[in-house]
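With one protein chain removed, the remaining protein chains of the complex are shown where they sit.
Labels run A, B and C following the written order; every chain starts at residue 1.
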Amino acid sequence: MIRVGVNGYGTIGKRVADAVDVQPDMELIGVTKTRPNFEADAARRRGYDLYAAIGDRLPAFEEAGIEVAGTLADLLDAVDVIVDCCPSGVGERNREIYRAHDVKAIYQGGEDATVAEASFNARARFEAARGADHVRVVSCNTTGLSRVIAPLDETYGVEKVRATLVRRGGDPAETGRGPINDVLPDPVTVPSHHGPDVNTILPDVDIDTLGLTVPATQMHTHSLNVTLSCEPDTASVRELLREEDRLFLIPETAAIDGAGKLKEFARDVGRSRGDLWENCIWEESINVVGRDLYLFQNIHQEADVVPENIDAIRAMCTDESPADSIATTNRTLGVGL
Amino acid sequence: MIRVGVNGYGTIGKRVADAVDVQPDMELIGVTKTRPNFEADAARRRGYDLYAAIGDRLPAFEEAGIEVAGTLADLLDAVDVIVDCCPSGVGERNREIYRAHDVKAIYQGGEDATVAEASFNARARFEAARGADHVRVVSCNTTGLSRVIAPLDETYGVEKVRATLVRRGGDPAETGRGPINDVLPDPVTVPSHHGPDVNTILPDVDIDTLGLTVPATQMHTHSLNVTLSCEPDTASVRELLREEDRLFLIPETAAIDGAGKLKEFARDVGRSRGDLWENCIWEESINVVGRDLYLFQNIHQEADVVPENIDAIRAMCTDESPADSIATTNRTLGVGL
Amino acid sequence: MIRVGVNGYGTIGKRVADAVDVQPDMELIGVTKTRPNFEADAARRRGYDLYAAIGDRLPAFEEAGIEVAGTLADLLDAVDVIVDCCPSGVGERNREIYRAHDVKAIYQGGEDATVAEASFNARARFEAARGADHVRVVSCNTTGLSRVIAPLDETYGVEKVRATLVRRGGDPAETGRGPINDVLPDPVTVPSHHGPDVNTILPDVDIDTLGLTVPATQMHTHSLNVTLSCEPDTASVRELLREEDRLFLIPETAAIDGAGKLKEFARDVGRSRGDLWENCIWEESINVVGRDLYLFQNIHQEADVVPENIDAIRAMCTDESPADSIATTNRTLGVGL
Partner (left out) sequence: MIRVGVNGYGTIGKRVADAVDVQPDMELIGVTKTRPNFEADAARRRGYDLYAAIGDRLPAFEEAGIEVAGTLADLLDAVDVIVDCCPSGVGERNREIYRAHDVKAIYQGGEDATVAEASFNARARFEAARGADHVRVVSCNTTGLSRVIAPLDETYGVEKVRATLVRRGGDPAETGRGPINDVLPDPVTVPSHHGPDVNTILPDVDIDTLGLTVPATQMHTHSLNVTLSCEPDTASVRELLREEDRLFLIPETAAIDGAGKLKEFARDVGRSRGDLWENCIWEESINVVGRDLYLFQNIHQEADVVPENIDAIRAMCTDESPADSIATTNRTLGVGL
């Protein structure tokens, strides 16, 4: 059993904890919170041991009547791997603590690539993390791009990728974030940093990305163009993508027109938290014009990196094959629609 | 076992079906859909028998590869009670069909009160539906108002209620509805129809309501003023409301600032679909100034009427007491936070 | 000629500058900006002399090719009155500077009432500012409430005011502000601070207010209830309010359903910046039920305090009567629809 802790029980951390909790070869030792808010309460209701991320906040938890098992240091002493799910930049500051406690650590995509030995995506770059002590699971957008570009590159060759990333302004509970009623070039300089981030996973792909931020909270939307090295027909590209584990091709009959209905579908089929771990690609949108492939995909920013974190733990701590790890992760979570 | 069917597997219908499915004394015979869209697909994945709401649409389901057990007529022949969850106004048109099939019927709040023998709310008006053949469960807003006014009236006496209902523009998947970036007096005439609707449940309460519609999809927000007949202190009102089954008092330590975090909490504690069947009242907001009580409450429009539908079935088909029915419903669904 | 400067050429400052510029008895000496952004550029295009609010930023303006006439100190030396339109709290910090330069100063509603000798509203409390050196023009919401409560109190007597203020999340250009897709009790404690702020203008009015914040940028919406001391009929209340200078009764035939169409109307009739200096009250919404008056009004947060600033200047620097000042302000700006 791989003993796992989660530092930072927020949007990503709570989902990683849930996913670890259902793995046959992992044990969730505990999670940390900085404050005794509703998320701390909910962690306890789920039966997770709670640790104070910041030592001197212990009294605040007591006052709120929320039981705490110790501090981050205690948690680190009890685990093989810590999954850092703190806000961007905090992970890097935590690295020394993890090293001092001699635990392996996984960081999220908000950290620079330099935080870790390797950047990770299960489909496209599993082995890079094999046995490593510090690994970064790339961001939701990079994960979503890598999953779709990798099979295209392997099968047809990719000459150039151009993608416009229409990003949600904030997650559903982030009430302090805007914009209201605006579309923001973000960053305004082109190409954006997302392309180079994809290159940490797929180093040889020529990719230019553009980022926008809009007043929506549910999912990111990618408008994707891939110039291929050959001219496959549309049907065979659809078939190729349909065969991929973590891609969901939205059928035309589903009558799903955006993130609202996608997430409604996820809730309707009983998905925990309504999570969509898969890239959601509108089948009708997949079209090849000459060597230019186009498609629209939606990425559930809160969820798609979750199975990747699980696979990264196995890559770091076991010699299980990528295929076996991915299969276990998919089966236990219920990935695949 | 009470055999139950749901006509109109949409926002309300899917939730009523799920709730019926977990009742010890009810059996979900099936649900109807007009089109083989993602909701029909999901109903089948949940294992619900699906009936074509409109007979001549059967071939469309076949083409989409979605198995259908028959038509609405077949469903009506097999049930004791049909819960009509069709769009506003359609329920009334369906009444003759239900009568012809000699089934009891429940209608939703989108219908006029005249559609049924009685309007229903479990807390405030359970017995009105006892043994009735046609009952209307009042709307999400009326349900939310009745639940909080009833105990106040019983305990302190209510002289006058004034409520501003800040309503969500559409449900999360209703992409065709606005407004974007506006606040609409809706209706612009004051007082609105919501007050008289509350009087179908609490006939003697003097209540004036004002409606607004805003660009949000998650919950309604009520700004409530109740002039009481006496001057209780704030603490005792909080206590009174805290004791109510279907009211959730949001504690200050939870740090929940709106619908986003409320629904995040619901998902965090594992609520199916992230549903909040309870009125969610900010405890800090409950305040008595002289005889004027104020509070803010959020109503999850998709969910609060669901336990009410279950209790209405029991009121119509059994002689179970209100307390027993409510307790069973609450226990099976997990109402109470 | 009263020589006027504006410190802080932002949302309010730019409008006060424009308004001062068209007064027959005032001269706009200049405005300050902290950065050479688009607003600084626009100020120069309008021909306003620009002063650097922060001395050592002068070079930044030069680099951007935007001409500057000096610093705040130079501006203060040249004016009789400075209108402080800095962000909340900055005004208070500026007070000592204004005193040191021995200029009269007007502050905005983001400052505490204690910043000045008197709080000001032209309709309800003109004389309080007569001859004063430091005056605060109350906030957009307080201005909007005072204008409508004052005539009601004078004519019918006001027993109690209860108002729910549905506030825009940010001004149209404030892209960093949320919420997206939420309604926030703000503040969550009830009653809110807005009521006591109204009492700085109308000390004897019994008023409880509740605040909400929504994802809209154009205007605030007030859901207003006034319990009167008598029972006037609806028609006479409409008539009373229609006669007020700075109230606009939206006629039913206009088919204006919210802020979008209201501001469209303002642009259609040629209003500079599409500004609405008047409270915009839906005539149909004005209704008297017993002694309870209800109405919906929209407040253009960027604009309604502008004529008030002009009148405050006259109250401080002249012995002109309230009626004369208000008439001049209204005529020069074009107040009245």
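The rule we apply is simple: a contact is a pair of C-beta atoms (placed from the backbone, for glycine too) under 8 Å apart; a residue touches a chain by one contact, two chains touch by 3 or more.
The model shown is predicted, which means the values in this text are computed figures rather than measured ones.
Only one of the listed residues, A:Asp182, A:Glu244 or A:Glu320, touches the absent chain: A:Asp182. Contact with the omitted chain, checked across C:Pro36, C:Gly91, C:Gly109 or C:Gly195, is made by C:Pro36.
By the touch criterion stated above, the residues of chain B touching the omitted chain are 169-170, 172, 174-182, 184, 215-217.
Touching residues on chain A toward the chain that is not drawn are 160, 162, 164, 166, 179, 181-185, 188-191, 208, 210, 212, 214-219, 221, 223, 225, 257-260, 282, 284-287, 289, 292, 294-296, 298.
One chain of the complex is left out; on chain C, the residues touching it are 14, 35-39, 41-43, 45-46, 63-64, 172-175, 180-181, 217-218, 253-258, 260-261, 263-265, 267-270, 272-274.
The criterion applied here is as follows: only the chains that are shown with their structure count from here on.
Distance from the centre of chain B peaks at C, each centre being the average of the chain's Cα atoms. Judged by shared residue numbers over all numbers used at their interface, chain B and chain C contact each other through mostly the same positions, with over half in common.
If you average the Cα atoms of chain A and of chain C, the two centres end up 46 Å apart. Once the centre of each chain is set as its mean CA position, chain B and chain C turn out to be 42 Å apart.
In chain A, the positions touching at least two other chains are 172, 174-175, 180-181, 217.
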